[in-house]
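The other protein chains are all here in position, but one chain of the complex has been omitted.
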Amino acid sequence: MARILVADDQATMRQIIGEMLREKGHTVTVVEDGQAAYESAQANDFDLIVADVNMPRLDGLEFLKKIKAAKPGLKVIFVTGMLEETIRIGSAELGLDGLIMKPFEKGAAVELIEKILAR
Amino acid sequence: MKKLVIGLILIGLCCVPLAAAENETAPKTGSAAPGLTLPTLDGKTVSLQDFRGRKKVVLTFFASWSKTCQDELRTLAELRADRQTNCEVLAVSFDNKTRDLKNFLARSPLPFPVLNDRKLSSIDAFQVLIIPTTFCIGRDGVIEQIFVDYDDNVKKAVAEWLGS
Partner (left out) sequence: MNLKLEARPAVETLIVTEKEGFDLIIIGGGPAGLTAAIYALRARLNVLLIEKLVLGGLASTAYHIDNYPGFPEGISGLDLAQKLGDQAKKLGLRTFWGNAIKIKKHEVQVDGRTFHAQALIIATGTEPLRLDVPGEEAFRGKGVSYCATCDGPFYQDKNIIVVGGGNAAIAEAIFLTRFAKKVTIVHRRDELRADKLLAEQAKNHPKIYFFWHSAVEKISGDKVVDEVTLRDLLSDKIVKVPADGVFIYIGSKPNSAPAKGTVKLDPKGFIITDDRMLTSAAGVFAAGDIRVKTLRQVVTAAADGATAADSAREYLTAQAGGV
């Protein structure tokens, strides 16, 4: 059972993602913006971050670089609604572990998350 | 590097107001449903607005590969078959390949219009974040219920709403 940080500025998303992961027995912490996400990730020991790339105060690339440098074992999944974004941030070269595009199916998203946790 | 920082700050500034605006125009219960006009696989065009003043509409957004969506569509097919006149179901597919949608409908024909939104044009207006997302829209075109994801509770609630 993993410790997961969920970062999203939309309440609906926070609720849905948080709930679907808690249903699977994971411990979930939820934050609302990029700065909080970065601070929380630094201060605590998470196994995984699921973050919306289009949040205020979060630049996906910068976030990824900083997090991977500070916590190399921490896995990162980005969630985004913009296909254009996925080109900019969606490559393995950046160290990204997973990419979920909205809209997604809950079941498929959970499967993807657990697959990455198991890696 | 400086240019990048300035650029990021500008983008940051733009993001906040946009997010707020998005939430204001986000469809919610009690508000009028946004417009929707899409083609079926036969090339006919169907508009959500056409049903205003005439029928209740269950509007659902799905992808043919999703088991959850398939379950919901099956239920909606049953419910629709029972009620001939006072309601309609509109199913909007996000399948990228029309072939996939065609194959799915060949296996599981549906007694209501299935609209093809390959370009995901309805996502923003209806704020679809999860599939399936289902809107129960009254005869006056006002959204009465929104269901994100699908389970037995949603099944019961939609059946009840259609019956009332």
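Letters A and B name the chains as they come in the text, with residue numbers starting at 1 for each one.
Assume a contact is a pair of C-beta atoms (placed from the backbone, for glycine too) under 8 Å apart; a residue touches a chain by one contact, two chains touch by 3 or more.
Note that this is a predicted model, so its numbers are computed, not measured.
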Considering the complete complex, of A:V6, A:A37 or A:L96, the missing chain is touched by A:L96
Checked against the full complex, the residue among B:S31, B:S47 or B:N96 that touches the missing chain is B:N96
Residue positions on chain A contacting the omitted chain are 77, 83, 86-88, 90-101, 103-105, 108-109, 112, 115-116, 119
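Definition applied: only the chains that are shown with their structure count from here on.
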The residues of chain A that touch chain B in their complex are 9-10, 12-13, 16, 54-57, 59, 62, 81, 102-108
The answer for chain B against chain A in the complex is residues 8, 11-12, 15-16, 19, 23, 61, 63, 66-69, 94, 123, 128-133, 148-149
